[in-house]
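For this depiction, one protein chain was excluded, whereas all remaining protein chains were kept in their positions.
Naming follows writing order (A, B and C), and every chain is counted from residue 1.
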Amino acid sequence: MSRRTRGIVFGAGALGLAALLLWGFGGLPSFGDFQGRYGELLAKSAVPERHATETVAVTTFDYRGFDTLGEEFILFAAAVGVLVLLRIQRGADEIPAEAGKRRPTAHSPALRSVAIAFAGPALVLGLYVVAHGHLTPGGGFQGGVILMTAFLLVYLAGAHLREGGIRPIVAMEVAEATGAAGFTLIGVGGMLLAGAFLENFIGLGTVGSLLSGGDIPLLNVTVGVEVMGALLVVLGELLDQRMLTRGGDS
Amino acid sequence: MELAPLTVAVPLLAAGGLTAASSRVSRATAEVVALAAVLALAALCAIILARTASGTEVYWFGGWEPRADIAIGVSFAVDAIGAGLATLVSGLMIAALVLMWRYRDTDAPHFQVLMLIFVAGMVGFCLSGDLFNMFVFFELMSVAGFALAGYKVEEQEAVEGSLNFAITNTIGSFMLLTGIALVYGRTGALNLAQIGESLAAGHVDGLVIVAFALLAAGFLVKAAVVPFHFWLADAYAVAPTPVCLLFAGAMSELGVYGIGRVWFDCFAGTLALHDDSLRLVLIVAGSLTALLGATMAFAQDHLKRLLAFATIAYVGIFLIGLGLLTSAGVAGAALYVVADGCGKAALFAAVAIVQHRRLHVSERRLRGEGRELPYTAAIFALGALSFASLPPFGSFFAKSVIEDELIKQGYGAVLAVLILTSALTCGAVLRLIGRVFLGWGPVSDREPSRDEEAAPEEEISSARTPAIMFVPALALALASLVIGVIPGTVEAVQAAALHFTDGSSYARVVLDGAAPAAVATPPPYSAPPHAYLYAAITFGTAVGLAGLALFGRRLAPRGSDPLRRLGHAAIGSLHGVHSGHVGDYVAWLVAGVAALGGAFALALS
Amino acid sequence: MSFLPYAVAAWLLLVGLYGVVTSRHLVHLIVCVTVVQASTYVLLLAIGYRSGAAAPIFADIPRSTPVVDPIVATMTLTDVVVEATVAALLLALAVQAHRRFGTLDPDELGAMRG
Partner (left out) sequence: MTAVQAVALVVVAFLGTVVTLARDPARQALCSSVFGMSLAILFFVFQAPDVALSQIVVGAVALPAMILLALSRISRREEARKRGR
């Protein structure tokens, strides 16, 4: 279609869609008046039943934990997908070596030390956010992204991740797979030890303490590891194929 | 039902395990692990299917059973239709993995990992009893599907097809999610049964209609119903052929299933008064899709694109069956999905063999090149007969059930659509058999387009076909036949459809833990005589169309026929609309959502 | 005034779609897809909001405090993850598209015809 026809088709459709949305949204409870009993019930039962103060975390990891399992694997599939889509092709259409070898590091020493200086606190913050997921806002996902940032800063600072014999992308892949599979295994553990998939099988502990909420902190850790690994795989692949990818020889 | 969560956990654990060990896993290990996981999955699905024959069964994750009449957890609420689809999906996945065995270029284990995640997403979607959980599995299936469709990244077409697939389907997902948000805003529930109960207690207004329209639009994008269908041919034509087995055999059909699920369990209770007008909307949409898909299939030269458009055509027929909104219509559609899913998958598997031997899949260029491949030709022939829905193929009985119901509901004219769709798709396959395997028809007088020069999936052609490639192709082709032969199949599907369409019994089972309502055992089914007549007309038309395409030029000299010129012009403009431009596709998508919403607004308010 | 959040959600949906349809650059198009997705966040969270209620975290507040709906937050969390993943996949495909076609303008891609 020409740009003009496309514009007309879209314009007509968008007008219809706008009318439709306004008609539909008009039936929603007016802002601030929501009366959903489901959410209310969960908010009331979360603390007594799960000894965790973060209702959203309890919902995410327990009442609706099965959704989160799917969500973790969406992320996992995307990371594997990026790996597959950006895999090095046979043939000569690669970036000329010279352009490919240019590494996007921070060149000035000052920048480099800033990056290193931030990496430590980011690591601590990430671990903190993961560990407190059942108590305060945050959790595996948010903490995992912060952890990812810490590792990325180390990389940008120019530390030689490839030294030591382990290709970092492989390590990251192992991390994401372990995290995702760990979540599933905890679910199966619930099946074997408590009766239903993802049912809690760990002591609930005292409300408000770090080790409370049963399996929720554990699930948070698996999610944190998974998110960190998956995002590092994605960013690493986008960053530079040659530096980080499997089989750096090709 | 204690096994239900394993249907998702087993493939996902296998995927996680393979990835964790990816640097140490050989291709063979990856294949064995994946195949073992999917075999286990198929066994689980079959067990669940047997368990649910007598009605819906429920599994509450985390052990959170409903409390104070509120479903607080996520559930699998499985009936025989959902379990049957899950079994079909896992069966097709077994065939795909066996077919994969001979593909050298598959970056193990990542390909297997994506396949495992893909199948887990599809199975989870079939079994879920929670609207948001369905969305999650829908996304899981989509994300794995995007990566699989773009797998052959070294080809321009694969990259573009996958992009179009990903962008249009992602926008479809947002429509779905907006619909879910509306439903949640009204009912405060996500469990399908609870939503149904809550909606039925309330009033019908714009929100209910728009919510249903948006949910339907989201599912129809995946099902590739006109005008949401554009992405499908682009994506299916470029995906690795084993993946196409799953795409064409099951993924599109899941979109139609999704609409049925939310209609019967959530909306039928509150919108039941209007089902006459909704029926009209769905049948019109289905008919347009069927005719457009079949016409485009007939106009294709690229074998995989041909089958992709045939997929669209049959999705149209499934939508007609479901759109009848009766248990007989659902039964016909469900049986058709299984029979046609196997038949189409067999055809894709046969294309894989052609590709393996001849490296490309352009019908004109392959003229006569298939003379030494008689077994492959036989599989194509079986597929063509299944398309024509000749007795005793499963598709024959499915179609006759739908035909009876169409006549009963006063939509007799739609029979012509069914016949024409089957005839065009069967004719297209017959034509390719004639040209490729028998060398009939004129020698191509034009340069192959770039599209036909698609790079091979393998580097060198093989002198002989490995037997292992025949196994899935033959098994699938026979499956499409056997379904119609086993006594009691039609009746079992009819009983399953009675359970599927009984939303109130479903709600009692899920929310109150009641036993499913018993359904009357359907009487033994025998196809009426006119069904045989229609099948004969279909096949005759198909043979005529194929003959015309192969020998038409010899019968009537070029250009003498204004009808043919008109046909060329029409098909040319159809080709033009399928532009491959993602902006066009999204514009059509938006217009389609508006049109669908407008039609629902007129029909349901 | 109480319709404003829903109007903003509808606006983001439409404006994002406009961007997708008219885009001349795939990366731009992908960012527009994330704008469309933002509309679903706004819609979900607006639906679950209760006037004067607190966040559903009982670390510092008494258990009887009225709180906003935790389910919409859970759904939005999933949605945010989906956004990140789909964007990652789409960007990977865009990088490949540039490699195969030498351009990122959807008008000039077009390997698929009819």
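Here, a contact is a pair of C-beta atoms (placed from the backbone, for glycine too) under 8 Å apart; a residue touches a chain by one contact, two chains touch by 3 or more.
Quick caveat: nothing in here was measured; it's all calculated off a predicted structure.
Q: In the complete complex, the chain left out here touches which of the visible ones?
A: A, C
Q: Going by the contact rule already stated, which one of A:L28, A:M148 or A:L198 would touch the omitted chain in the full complex?
A: In the complete complex, the chain left out is touched by residue A:M148.
Q: Can you name the residues of chain A that touch the chain not displayed here?
A: That gives, for chain A, the contact residues 31-32, 54, 56-57, 95-96, 99-100, 102, 104, 129, 137-139, 141-142, 145-146, 148-149, 152, 231, 234-235, 238-240.
Q: Residues on chain C that touch the omitted chain in the whole complex?
A: Given the touch definition above, chain C has residues 1-2, 4-5, 8, 11-12, 15-16, 18-19, 24-25, 27-28, 30-32, 34-35, 38, 41-42, 45-46, 49, 51, 53-57, 67-68, 72-73, 76-77, 80-81, 83-84, 87-88, 91-92, 94-95, 98-99, 102, 104 touching the missing chain.
Definition applied: only the chains that are shown with their structure count from here on.
Q: Could you draw the chains as nodes, link the ones that touch, and say if you get a line, ring, star, complete or other?
A: complete
Q: When the centre of a chain is set as the mean of its C-alpha atoms, what distance in Å lies between chain B and chain C?
A: Inter-chain centre distance comes to 28 Å.
Q: Where the centres are mean C-alpha positions, what is the separation of chain A from chain C, in Å?
A: Roughly 16 Å separates the two chain centres.
Q: Mark out which residues of chain A touch at least two other chains, giving numbers and ranges.
A: 6-7, 10, 14, 17, 21, 25-26, 28-29, 34, 36, 38-39, 42, 64, 67, 71, 74, 77-78, 81-82, 85-86
Q: Quick check on chain C: which residues sit in contact with 2+ other chains?
A: Expected reply: 13, 17, 21-22, 43, 47, 71-72, 78, 82, 85-86, 89, 93, 96, 107.
Q: Going by the contact rule set out above, which residues of chain C touch chain B in the complex?
A: Touching chain B: residues 13, 17, 20-23, 26, 29, 33, 36-37, 39-40, 43-44, 47, 71-72, 75, 78-79, 82, 85-86, 89-90, 93-94, 96-97, 100-101, 106-107, 109-114 of chain C.
Q: So in the complex, the part of chain C that touches chain A is made up of which residues?
A: By the definition above, chain C touches chain A via 2-7, 9-10, 13-14, 17-18, 21-22, 43, 46-52, 55-59, 63, 67, 69-74, 77-78, 81-82, 84-86, 88-89, 91-93, 95-96, 99, 107.
Q: How about chain A: which of its residues touch chain C in the complex?
A: Spelled out, the residues of chain A in touch with chain C are 3, 6-7, 10, 14, 17-18, 21-22, 25-26, 28-34, 36, 38-40, 42-44, 46-47, 53-56, 58-60, 64, 67-68, 71, 74-75, 77-79, 81-82, 85-86, 93, 135-137, 141, 208, 231, 234, 237-238.
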